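Apart from one protein chain that is not included, each protein chain of the complex appears where it belongs.
Letters A and B name the chains as they come in the text, with residue numbers starting at 1 for each one.
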Amino acid sequence: MKFLSKDKYTRALSEQIINAEIQPDEGIWMSIRHMFRVNRAALLGLILIALMVLMAVFAPLITRYDPNEMDLMVMNEPPSAEHWFGTDDLGQDVFTRVVYGGRISLMIGFVPSLISLVLGTALGLMAGYMGRHVDNVIMRLADVVLAFPSLLLAMVVMYTLGSSILNMFIALSIINWAGTARVVRAQTLSLKEKEFVEAARSMGVSRWAIAFRHILPNCLPNLIVLFTLDIPAAIMWESSMSFLGVGDPNAASWGLMVSQGKDYAYMCPWLILAPGLAILLTVMAFNFLGDGLRDAIDPYMKT
Amino acid sequence: MAKHIAKRILITIPVLLGLVFLVFFMLNVVPGDPVTVMMREHVKEDLIDRMRQSMHLDDPFIVRYFRYIWDMLHGDLGISWKLNRPVTGLIANAFPYTLKLAVASSLFSWIMGIPVGIISAVKKNSLLDHLSMGISLFGVSMPVFWVALILQNTFKNVLPISGADSWQCYILPTIVLGWSSAGRIARLTRSNLLDVLRSDYIRTARSKGLSPLKVINRHALKNALIPVITVMAIQISSLLSGAAITESVFAMPGVGGLAVEAIKKRDMPLLQGTVIFTAVLIIAGNLLADVLYSVIDPRIRVE
Partner (left out) sequence: MSNILEIKNLCVSFASDGVKERAMAVSGVSLAVPEGKTVGLVGESGCGKSVTSLSVMGLLSDNGRVESGEALFGGQDLLRLSDREMRRIRGNRISMIFQEPMTSLNPVITVGKQVSEALRLHGGMDAKAAKARTIEIFEKVGIPEAERRFKSYPHQLSGGLRQRVMIGMAMVMRPALLIADEPTTALDVSIEAQILRLMRDLQRDTGTSILLITHNLGVVAEMCDEVYVMYAGEVVERANVTTLFDTCAHPYTRGLMASLPRMTPKGQRLYNIRGTVPNLRAMPSGCRFSPRCEFATEMCRGEKPELNDLGGGHLCRCFYPKDDERPLGGIDR
């Protein structure tokens, strides 16, 4: 948590990459493994994430209720042995809805982060490689995106495209690619001039083959960190937008569940506590993991 | 140093223009005719045509963009479709509430965050350190709207939970909004101070025979807190976008609430105005922090 915004973090990281004499090497995987041994929080994060993913994938095996099945006999019931997290105003089982909501919230974490990873890497490589005008256009666009308050930008995109889960993916990808592009560009610039890359080029290896064989592997550690930290941010943004009524009204994510439960919150606190705690745990798990990875990678970036 | 500041300001201008362009582009390719949105049904054809003309909707996009910029520079952000009043006036009325909230929650987060961060660094690995870092991690990982709902329902009978009529109305929103920044500031202060305490010049200060208190006070704090100042800028950013959620939960008539309303009611000029206004504030905040940083840090100051 050393940097408070992605703008600052990726800018500092890029400077570090460009100024670094030593490039990261295989030692990183060793130090990540060591990190998991020493940093209990990161290990806990990893385990929690694995559990969440398993829960989302095997949702039907975990709960015997259907998330949309209404039972008007048990409306707004407090937690019990029958309904672990109680029921909502339509008599739906809250635990079941949290488990199934995890499918949506985790997907919203992973998919846009993956899209922006690929997009940002491609644009960053292009900017670093082609230089000049291409570089200028891409990087100034990245500056604008990073200067923008993410939530507002995502809301503007949702306003333009309309509220659906697909558009949510697009909106979150639009706000996330820029940081990745900045870091990949820095790595490309710093490696482009290195001897082994020049040697490869002089032997007639094509530019894109060099990019894939030499430059991308060197970006990998930083990309993993950015990806890990993008996921909780995306989950947060989606839940905030769903809460504000800008998300997909049919995708029952955790954020939407809190929003739907807010009017009953005083009488039936479990309606907002259960999905809110799910968000909290997930975000925290990813932050633990991401911070740990960043610390493990950091020493290799120092000159 | 004047040169440094001037350079910073010059860099900001294209970012600003790009940002306005991005927002304008996204909001003006929206399918759907604004006039029908405004007039609803049962309006005569010629009236619609006259409206279109008076709003210059048939002009090419680029002409409309420059007209918007021109008007914006003259303080005119257009007319709200739904409220039928100038957007500039609406924002001017709402901004004092947002400003008060932002200032109060910034103060809250500094008063909470900085001392906690210092104590945690000095008493590293103590129970107090683990406890406060755990709590601040919670603070960072909790969705703002969720904290807002929980506080609202907990203090329902003690404090006002909506509106902005008295100073008591600000208590809960301030805590909600300041909470996560306080966590970030505490973590940042701690990690900076720990870095500084490991440095060679702290060893030199100790070798002079200074007491631990003096070492921290005279030699460590200044170095550690300089980066925290940049937080201010990012804080404004997260506060202003966080304000959208907080204001809408606590029904405060601020700019953030205005933006959320604009999205829900599909009021394009209002959304455009609020988003651009907020983004400009954030960029200005970043600029201010950069300038402040260079004034405070002697390493930059003298160059």
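Basically, a contact is a pair of C-beta atoms (placed from the backbone, for glycine too) under 8 Å apart; a residue touches a chain by one contact, two chains touch by 3 or more.
Keep in mind the model is a prediction, meaning the values are calculated, not measured.
J.: Which is it among A:38, A:51 or A:267 that touches the chain not included here?
T.: A:38
J.: Under the stated touch rule, tell me which residues of chain B contact the chain that is not displayed.
T.: 198-201, 203-211, 218-219, 222-223, 226, 297-299, 302
We take it that only the chains that are shown with their structure count from here on.
J.: Could you grab the centroid distance between chain A and chain B? Build each centroid from C-alpha atoms only and quote it in angstrom.
T.: Computed from C-alpha means, the inter-chain centre distance equals 22 Å.
J.: Over in the complex, which chain B residues touch chain A? Could you list them?
T.: 14-15, 18-19, 22-23, 26-27, 29-30, 137-138, 140-146, 149-150, 152-153, 156, 184, 187-188, 191-192, 230-231, 234-235, 237-238, 240-242, 244-245, 248, 259-260, 263-264, 266, 268, 271, 275, 278-279, 282-283, 286
J.: Which part of chain A faces chain B closely enough to touch in the complex?
T.: Residues of chain A touching chain B: 1-2, 4-5, 7-8, 140-141, 143-145, 147-153, 155-160, 232, 236, 239-240, 243-246, 255, 258-259, 262, 265-266, 269, 272-273, 276, 279-280, 283-284, 287.
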